[in-house]
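Only a single protein chain was left out; the remaining protein chains are all shown in position.
Chain lettering (A and B) follows the sequence in which the chains are written, and residue indices restart at 1 in each chain.
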Amino acid sequence: MISVQHFPVIAVMGLFLCAFLVEIFGAKNKFIRNTIVLIAAAGAFALIASLIKPVLLNGEIISYWMGNWEPVSGYAIGIGYEIDALNMFFALLVVTTILLAAIYSIKYMARDHHLGHYYTLFLMLSGSVLGLVLTGDIFNMFVMIEIMTFASVALTAFRNNKFGALEAGFKYLIIGSIGSSMTLAGIALLYAQCHTLNMAQISAALTNSLTPTTVLAFALMFAGFGVKSYIVPFHAPAAEAYMTAPTSISMVFSGMVNKAGVYGMIRLVYVIFRAMDLAPLQLILATFGTVTMFIGVTMALAQHDFKRLLAFHSISQIGYVITAIGLGTVLGLEAGLFHAMNHTLFKGLLFLTAGAVLYAAGTTDLDKLGGLSKKMPKTTVCFLIGAFSISGLPPFNGFASKWMIYQATYEKAATTGNFAYAFVTIVALVVSVMTLASFIKVTQAVFFGQLPENLKDVREVPLLMRVPMWIMSVLCVLSGVFYNVVEKYLLTPAANAAFNVTNYIDKMMGDGTAAAAGVTNITVDGATLSLWNPILWLVLFAIVLIAVCIVVLTGENTRGRVLAKTENDSEDGKYATFFGGEKSTHSHVAGSDLFWGFKHDFKGYFKFIQGMHSGVVSDYALWAVVATALIVVLMFVFVH
Amino acid sequence: MIIVNYVVAVLLLVLGLYAVCTQKNLIKVVLGLGIIDYGINLLIVSVGFNDGGTAPIFTISDLLNGISSNFFVDPVPQALTLTSIVIGACVDAMALALVIMIYRKYKTVNADEVRRIRG
Partner (left out) sequence: MKFKNGITEKNVIMKCGADMMLPFAVVFGIYIILFGTVSPGGGFQGGVMVAAAAVLLYLAYGYNTAKNAINTEVLRVGEACGATMYVILGLCGLFVGANFCRNIFFDNGAVGDLISAGTITFMGYSVGFKVLTGVGFLLLLMMSLLAPDSDEEEEEE
């Protein structure tokens, strides 16, 4: 029988094999295509789930050399897969997202053509991200990043008669290629110094010798993984790609693809270079994270398209994760990983509801939607659970992870005496409030309010599209209420694995290698969480919800309906009551601009930020190059 | 260690980045992307050079005669470069296909006019 150590390779290669089989057999026949896709997704999920017991619960590390090419006299000559708790954490996120997206897209994409190509690209994307998080060889990671970029670009431009899909795909390709080229240059320089491509051996070889070449390699790879995880100067193509891709793919992008960038950055900074105990590096990462958080949420407040707004919120939440990872403490890393997991769950749920609205109503423009809660009640409930999670309301999971992030940054400020970290906590709190404001606006604009005339006959979406939404809502609630269980079984092994580098090196290259090279672990204290009781909050939430329902259902409905009385412009009739009866041709208060006073007060800032997102590909490339240059200079000055 | 190779590789990288950042015609942007890839391939191949070495193919009799450490050049960067050339060819093909479709829909290849999504 095939033993457990072969399972990761079979999972990755199985996904690729099924992608090619869909191309051969599934071009015309719908039933064979759906069967192959579901078997591939379910098979990968089962294989990775069966690795939970040995790796996460018992604490083993699986090390696997392809072709049985074992290391010879201390040098690794083959490609190796190494699975420890950090890899398992991300692999579980990846396979869950693949399975739910596969179930959702069977019904969602049923009206499109060329579905054979869609499923081939989808399975190639899944296989490449799974290979990225499981591998232990740095060039293999680069090849998987490239496959991921190609598949993402082709899927973004898939519906090529949709508004702006082709230009979004082109911009994504250019900026993504620049990032990959930076990573490749870094890998070449690292090979020139260490003469090996295995991450464990590089980590042992870099122990006390940081030459200028390796510092340059570190800066280039940091910029490359930053492009893949969409932190602020590299975030513009991501916002457009999430908007124009088919929604089941947007969910995969925001759930898996930027987690791959975050995983690469953790491996680079914690394991290969072991540089996380340098205070300037922690400050650099915290700065990038804070700027990302803030710009993401302020751009989101000004959007008129549902999916582009969700894309900017996604960028802002990744800012939270990078800030928490950059703190360099065990509690910070645990908070960052928990927020990454919760982000996959609640952001996936929000994108799935956006897809349901698009499928039913045919548009995602916030000015044209309204009042959909009467026609699609189940979708509304799922959306409300997602919106409460992302804003950080207790007892949902967003609150638990944001609470850990606040505690981690505040403790860091207390232990190091650096006031900048307290400022980071304040910015995180403000951004959380603005997230809540933005989602109140979206809820009012899409689900409550007045139903337009042309949406009178929308219906609820089919069952196969509702099942993934329900599963994700239940997971959101459970991981918020039972956060102790999540922390004990998933987060603590993963965070400890990132800090325990000697174990990583020894399992891969043979015992005693780490000690011979002089590698020592960074000593960190364990994490103690602050106490709060989620069950009481759940009870309080349920009581308030019941009270609201009683008041709404038994009160009188005295809301009037605004009729359009002018002949020319039926939209102006809505605002005639605001402007004293005079018909105005330019109305600055649209139906979705709930916080227009706030935006009017800060209009200098908003005009500057929206002007910077000009849509020209050369501008976005210029930001990327300037940011890379800045990172190189900073690393040379501080990390020397 | 050949200095000229490294200097030219960095020069190509900088020229390619300059072309991507400042040119307005989308086809020139794609050409700049290709130049970046060629510069990095030159860098990778130059890393593996050994003075006085031959191609890394040998027979058993060569091994039995005893070899010095400069017998042949490092074969690993050559494999990396092959992979990178293939990836570069695929990126160029996909970018040019997107440019063809953009020309059909937008009727222009000027980057200042291909910007319907902004703000």
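Points to keep in mind about this one:
As a convention for this text, contacts are C-beta pairs under 8 Å (C-beta built on N, C-alpha and C of every residue); 3 or more make two chains touch, one makes a residue touch a chain.
As the structure is a computational prediction, the values presented were derived from the model and not from experiment.
Taking the complete complex into account, A:His6 is the one of A:His6, A:Lys30, A:Lys374 or A:His600 that touches the chain left out. When you scan A:Phe45, A:Trp65, A:Tyr104 or A:Tyr118 for touch with the missing chain, the hit is A:Trp65.
Take chain A: the residues that touch the chain left off the picture are 2, 6, 9-10, 13, 16-17, 20-21, 23-24, 64-68. For chain B, the residues in touch with the chain missing from this view are 55, 59-60, 82, 86, 93, 96-97, 100.
Keep in mind that, in the parts below, only the chains that are shown with their structure count from here on.
For this pair, chain A with chain B, the centres built from the Cα atoms lie 30 Å apart.
Those residues of chain A that touch chain B in the complex are listed here as 139, 143, 146, 150, 153-154, 157, 160, 163-164, 166-170, 173-174, 177-178, 181, 184-185, 187-189, 191-192, 195, 197, 240, 243-244, 302, 308, 610, 613-618, 621-622, 625. Across the interface of their complex, chain A is touched by residues 13, 17, 20-24, 26, 29, 33, 36-37, 40, 43-44, 47, 74, 76-77, 80, 83-84, 87, 90-91, 94-95, 98-99, 101-102, 105-106, 111-112, 114-119 of chain B.
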